[in-house]
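Starting off with a structure, shown below.
One protein chain is absent from this view; the other protein chains keep their places.
Presenting chain A:
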Amino acid sequence: MFNYTFHWNQALKALPQMLDGALVTLKIALLSMAIGLAFALLLTLFRLSGSRILSGFARTWIEIARNTPALFQIYMAHFGLGSFGIHLSPFTALLAGIAFNNAGYLAENFRGALKAIPDTQTRAGRSLGMSAIQAFRLIVLPQMLRVAFLPITNQMVWAILMTSLGVTVGMNTDLAGVTQELNARSFRTFEFFAIAAVIYYAIAKVVTLAARLIAWRMFRY
């Protein structure tokens, strides 16, 4: 029935190369999360600002990020902007695309989290002489982060997996890119992609466990 001989040796020999790729993957995911979180916070503040222009901008961003394929978002960052003479390297385009996607999803999570914090908390802070910004930063934001922590972790895992879309814009140093090149040279498709899948799985698991540990340390209340 099967007419395929596994060649694990060849694939395992390439393991160091793939692990280097995994580091690049993790780096892009972490950077995209950092940027995504910062922009998500900004979009959340835009929505609260009461300005129609700012909240309209935020809503448009969130709508596009959440309702179009991540692949297109990365494509747009690379080829789309390229049409206008803005040439981003595969690395930057991939990072920008995922960060854009992260910001959209996270902003929506933040909105939900914000609703979970009663107005009276802000009121209590203001009555102690805090400015609106202080009350938000010192009282609302820390509580929001707790509510949004699980969705943030999910998005982080999603960001790791999305990095594999980089192959479509010529990214060849991350785990998917390295794997794809090894595959092209050897045609040991199953072996290479199986190993890559295990590495992705391992990264995702480690991140989830680390997040749980952080949550346990941070949210003692």
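The rule is simple: contacts are C-beta pairs under 8 Å (C-beta built on N, C-alpha and C of every residue); 3 or more make two chains touch, one makes a residue touch a chain; residues count from 1.
We take it that contacts and distances are computed from a predicted model.
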Assign the chain not included in the display its UniProt protein name, restricting the answer to "Aminomethyltransferase", "ATP-binding cassette domain-containing protein", "Carbon monoxide dehydrogenase" or "Transglutaminase-like domain-containing protein". "ATP-binding cassette domain-containing protein"
Residue among A:Q17, A:S55, A:T92 or A:Q121 that touches the chain left out of view: A:Q121
Touch criterion as defined above, residue of A:Q17, A:T92, A:Q143 or A:S186 at the omitted chain: A:Q143
So that we can see where the missing chain sits, which residues of chain A does it touch? 120-121, 123-131, 134, 138-139, 142-143, 146, 219-221
